[in-house]
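Have a look at the structure below before the remarks.
Removed from the display is one protein chain of the complex; every other protein chain stays in position.
Here the chain labels run A, B and C in written order, and each chain numbers its own residues starting at 1.
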Amino acid sequence: MDLKKLKEEVFQANLDLVKHNLVIFTWGNVSAIDRERGLVVIKPSGVAYDDMTADDMVVLNLEGNVVEGQLKPSSDTPTHIELYKNFPEIGGVVHTHSSYATAWAQAGVDIPIIGTTHADYFASDIPCTRDMTKEEVEGEYEKETGTVIVEAFADKNPNHIPGVIVKNHGPFTWGKDAHEAVHNSVVMEAVAKMALVSKSVNPNVTMNPLLTKKHFDRKHGSNAYYGQK
Amino acid sequence: MDLKKLKEEVFQANLDLVKHNLVIFTWGNVSAIDRERGLVVIKPSGVAYDDMTADDMVVLNLEGNVVEGQLKPSSDTPTHIELYKNFPEIGGVVHTHSSYATAWAQAGVDIPIIGTTHADYFASDIPCTRDMTKEEVEGEYEKETGTVIVEAFADKNPNHIPGVIVKNHGPFTWGKDAHEAVHNSVVMEAVAKMALVSKSVNPNVTMNPLLTKKHFDRKHGSNAYYGQK
Amino acid sequence: MDLKKLKEEVFQANLDLVKHNLVIFTWGNVSAIDRERGLVVIKPSGVAYDDMTADDMVVLNLEGNVVEGQLKPSSDTPTHIELYKNFPEIGGVVHTHSSYATAWAQAGVDIPIIGTTHADYFASDIPCTRDMTKEEVEGEYEKETGTVIVEAFADKNPNHIPGVIVKNHGPFTWGKDAHEAVHNSVVMEAVAKMALVSKSVNPNVTMNPLLTKKHFDRKHGSNAYYGQK
Partner (left out) sequence: MDLKKLKEEVFQANLDLVKHNLVIFTWGNVSAIDRERGLVVIKPSGVAYDDMTADDMVVLNLEGNVVEGQLKPSSDTPTHIELYKNFPEIGGVVHTHSSYATAWAQAGVDIPIIGTTHADYFASDIPCTRDMTKEEVEGEYEKETGTVIVEAFADKNPNHIPGVIVKNHGPFTWGKDAHEAVHNSVVMEAVAKMALVSKSVNPNVTMNPLLTKKHFDRKHGSNAYYGQK
């Protein structure tokens, strides 16, 4: 894929975070990867969405070295790279501080799968990562943030659960490209809000696992029948 | 009624879901029925509201066969058809994943009638359906979703309670036409939000049944005196 | 005052309810009174805000008879009239079903005075009316709604507490004119929301009565020093 086109996609996906009310100020970033060339395109660090152009997107290799662009990449870049390295099928990554998903992250509690809206996109609870150690926080912090995410997926399929909440921090989502990763960010925020309300109405809420499977499969299974495909 | 006109109405009603902030992406669908011809008009499956035209609406008979339209109908179509078959006076059906109504559905708790806003439109609690069985989930799931809704109304009048929440899923509403069904969707979302807040302030809240009757009747009873009629 | 001017004011005040997100559909009404002539101007019943003109406002005398206007007045008119009769200094009345104030009304709990925002406008808790009796609900219901409001102010000054919540129903506010009554509606909704959140953070919250007095007096006392007057 054309790098110019990928920059444009990443740029647009970053603006979509604003459009969907997932970020204020510079509180979010989107990246995408060109798997063939092993190049990641990401938002520059601390630049306001209004001032940004597609050309400001920063290009790095998987060692984290900038290969194109005048600006410093997002400080969260090492987390994105860690995800691309360990989840080989993903093509886009998003990080935000969206209110409800971040609130669950701060609470340190997995977002429970209690509705079909959730099951349409995430095949199980959205996991919350473990506490980071002193070494991880004081060492390569952003890279280690990626490490604890990958660890949380040791027994899970990242293609079926396209997102995570990092404890005390906030959500990361991913998808086959930047656009889908943003879409999954919007979904996570919506289900995070609804889960809060449901728990408040009924603390003992659960969902039949058969219903989970049914909804996930009708959109993502081998016999998916949702949409026009 | 002219099918072209009905398509236009259903198209507009689908856009109204967006206008009233009841849906994001493709998370909702509206249908209407031409009772004389036994034809249902419904939104196509998984098509973005922005890309849709009135001509994209799909026409089916009550056996669920498409009789007009190039696109696949909403995957929820069998639920809509089940409602039209069993509730003979309704002319429009709406399904959304609106936040608060869906949250009550996820909680598996009827939305309690505790205010006159609710009583102006729904004559009692808005019922939540029972858990679906393994056979229902793995069988004709969307049709069976309709079956459990109808079952929930075995002892209730769907014309006086124009909506339901499907457990772990979300709200369905109906009305004499697509427009009124959308209106009732907006109302359900509003009363679902207010009921949450009221319960949080006072878990033991109740309402005098006389007040319920008074409000429902002044809008819908034989001596209704609300509005200009 | 010119009746034409009063109609224009009432019309604008009704539109302001929409602008301030206090009403959807036809869920609110504003009136004003010409004290010299004893004439009340009010929104017509069940008419959408978008379709309304200043000329559609209905004029009634204090016996509740329409003296000008082609449309039926708001079904809540007898409540408004009862307030004008009993609270001689008020010039405008507003009724809405705004989410948080209505939720407190549904909960049947006074909105507690726990902040200076509240004290800047309301000198004490915002009272919730008592349950209405069978006779009141089945009799002249809307007039009796006014009666229970007036009863709630038997030991209170309506000029210092310009609003009330009617149990299981919703808020009424008033002021020296329609504009001020709308303003007080916006304030009540804001303080109702904040009181909910505060109570959720700390169920035992209270406020020093001295602080209440200080804030109310600096805006409304004989030595008021807020604003440009």
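Heads up, the rule we're going with is that a contact is a pair of C-beta atoms (placed from the backbone, for glycine too) under 8 Å apart; a residue touches a chain by one contact, two chains touch by 3 or more.
What you see is a predicted model, and the numbers here were worked out from it, not measured in a lab.
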{"item": "Partner chains on view for the chain not depicted", "value": "A, C"}
{"item": "From C:18, C:150 or C:194, residue that would touch the chain that is not displayed", "value": "C:194"}
{"item": "Absent-chain contact - pick from A:18, A:71, A:150 or A:210", "value": "A:71"}
{"item": "Absent chain, residues of chain A that touch it", "value": "24-27, 44-47, 71-72, 75, 97, 99-100, 102-109, 131-132, 134, 137-138, 141, 168-170, 196, 199-200"}
{"item": "For chain C, residues in touch with the removed chain", "value": "20, 114-117, 183, 186, 190, 193-202, 205, 207-208, 210-211, 214, 218, 225-228"}
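Throughout what follows, only the chains that are shown with their structure count from here on.
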{"item": "Contact graph of the chains (line, ring, star, complete, other)", "value": "line"}
{"item": "Copy pair chain A, chain B: interface residue numbering same or different (half cut)", "value": "different"}
{"item": "Rotation in the CA alignment of chain A with chain C, degrees, nearest 5", "value": "180"}
{"item": "Between chain A and chain B, centroid-to-centroid distance (C-alpha), Å", "value": "33"}
{"item": "Chain C residues counted as touching two or more neighbouring chains", "value": "none"}
